[in-house]
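Just dropping this structure here.
Removed from the display is one protein chain of the complex; every other protein chain stays in position.
Right, chain A next:
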Amino acid sequence: MHEHDVLVIGGGGAGLRAAIAAHEEGADVAIVTKLHPVRSHTGAAEGGINAALREGDDWELHAYDTMKGSDYLGDAPAIETLAQDSPEETIQLENWGMPFSREDDGRVSQRPFGGLSFARTTYAGAETGHHMLHTMYEQVVKRGIQVYDEWYVSNLAVTDHDDPADRECHGVVAYDIKTGAVEGFKARNGVILATGGTGQVYDHTTNAVANTGDGAAMAYRAGVPLEDMEFVQFHPTTLPSTGVLISEGVRGEGGILYNAEGERFMFEYGYANNAGELASRDVVSRAELTEVNEGRGVNDEYVYLDMRHLGEERITDRLENILHLARDFEGVDGLEEPMPVKPGQHYEMGGIETDENGETLIDGLYAAGECACVSVHGSNRLGGNALPELIVFGARAGRHAAGADLGEAEITKGKTPEIEQEDGLDTPVEPGAVGASDEDAVADGGAAVVEPDETVRTAVERERTRIEELMEKDDGIQHAELREDLQKSMTANVNVFRNEEGLKQALEDIREVREAYQDVYVNDPSRTFNTDLIHTIETRNLIDLAEAITLGALARDEFRGAHWRQAHQERKDDEWLKHTMLSWNDGSPELWYKPVILEGEAKTYEPKERSY
């Protein structure tokens, strides 16, 4: 059994920042990650980090923009913390040598971004995430922090208490991808989940193949509630064959969207008569899909984004990266032809419920980054707000786990007296586990296992048995097909456009995949680098998260932020200023609601119509 004070699961932006913070606090910390840290998806971020650094800007403006951007579904204490801590955290990165773009006076450059009242997006070319990831990894190397890379964490070691609020996390079980060994990792102080996004729930996403929501699914099954999962951000300009992102910068520079008939549809059909191509992400995504649905899409699938008129000089000067992307990933020459684009899944606003200190409902278990929902993005994330989230809340979780006193959190966790239970949601099938077996639940109840070492050992045993079973079976169904069925249904039914019928269809499909998963087997008999096995375990996580997204979406009959419902085209503040919470409850998901906190440090944010 490996043992450390603090275990950080995931080596992306949030994980690295958490590890450095815990180390600075004096803890013996280790990172356990299924990819080598520099391969994490944070490296793909392009745009920048929002931080109120300059005269004329201040954290309160940043907080206000963020609350408005969230469509009033963010929690004020989290948003204000983000805005307050981001400047220092951003400069900290600069001090660690992150190669930011520079102004004439040598200070870091900032640029305007959608939904921001000040040009506060701090950037390093169009590769901000790459530089951020590498800079923090360099600091990890400098400090000699131990990294277990290519170790897949497959379960949490949590005590057996009946009530999730009484449970404690003492470590994790991980699988050494290179050798196949299943081993226990004990954390004396805490485990921090920083496992990133869930894009692979969809078949068309800007996310990496590794973004399978493992941490969120593990925490959920251990008894931590998932929050606001229905809010999924779709980006309007992704390449059709891969989902690779074509930056908003193209439209910013004057790129034009056309349909198959050559019409500039944003104006032609009145989707956004003022802003046109530069309307917000959700508006443009809906417009594109409407064109396709009405038969004006190219090949019934996408539309064109044209930048040829900008001229070669301007394109190579400002959008060179885009030429490479279109060429390498779609085989299209952006100087000669328009680029095909369509909306793609981009970001999961929801996740593991945490407070401002990164703590979850389970003692000793923390979460930070895209897998978490401290609720800074609400129903719609502003561009440039995810990267500060990683460093602000990654650092806080790291410090807290290492024992620093960050003060009492204002955000509550779990069920409080104000909760509102949703029962009577009309679902076509009983959601949740099919013939839930023991290994599904991390804790069985009955408080049989509470002692730390024993908790980790028991978890390891369970995991060894589960993996043994998957490997021994040589007949059944394989993960790739199940994943494909799941992704197709999610894309067809729980996409930009949502209606009751589709959401119900998705639940039926998810159920079918869940049933079929009972019969899943791993074809590859090898213990060495068995990606077949890893993908099989990941697929289980996708099923649980797809269900969480769909259940939340079905229940929320209003239109807020990224969540659009055909029959409910308005924001319903009277009913819906609340977070959707989902608890695993021994395999039968339970839906409940938690009020949004609109009271900030100095003021209360009043919901207003969101117009730009």
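Operating definition for what follows: a contact is a pair of C-beta atoms (placed from the backbone, for glycine too) under 8 Å apart; a residue touches a chain by one contact, two chains touch by 3 or more; residues count from 1.
The criterion applied here is as follows: contacts and distances are computed from a predicted model.
Student: Going by UniProt, what is the name of the one chain that was not included in the view, given "Acetolactate synthase small subunit", "Hydantoinase", "B12 binding domain of Methylmalonyl-CoA mutase" or "Succinate dehydrogenase/fumarate reductase iron-sulfur subunit"?
Tutor: "Succinate dehydrogenase/fumarate reductase iron-sulfur subunit"
Student: Per the definition of touch given earlier, which of A:I49, A:A83, A:V172 or A:A210 contacts the omitted chain?
Tutor: A:A210
Student: Among A:A44, A:L335 or A:I419, which one is in touch with the chain left out?
Tutor: With A:A44, A:L335 or A:I419 as choices, the missing chain is touched by A:A44.
Student: Looking at the whole complex, which of A:G56, A:G270 or A:G331 touches the chain that is not displayed?
Tutor: Touching the chain that is not displayed is residue A:G331.
Student: Touch as defined at the start, partner being the missing chain; which of A:V108, A:C371 or A:A459 qualifies?
Tutor: Checking each option in A:V108, A:C371 or A:A459, the one touching the absent chain turns out to be A:V108.
Student: On chain A, where is the contact patch with the chain that was removed from view?
Tutor: Per the touch rule, chain A residues meeting the hidden chain are 35-36, 38-41, 43-44, 53, 87-88, 91, 94-97, 99-108, 125, 127, 129-131, 134-135, 138-139, 141-142, 178, 208-210, 239-245, 325, 328-332, 475-481, 484, 516, 519, 523-532.
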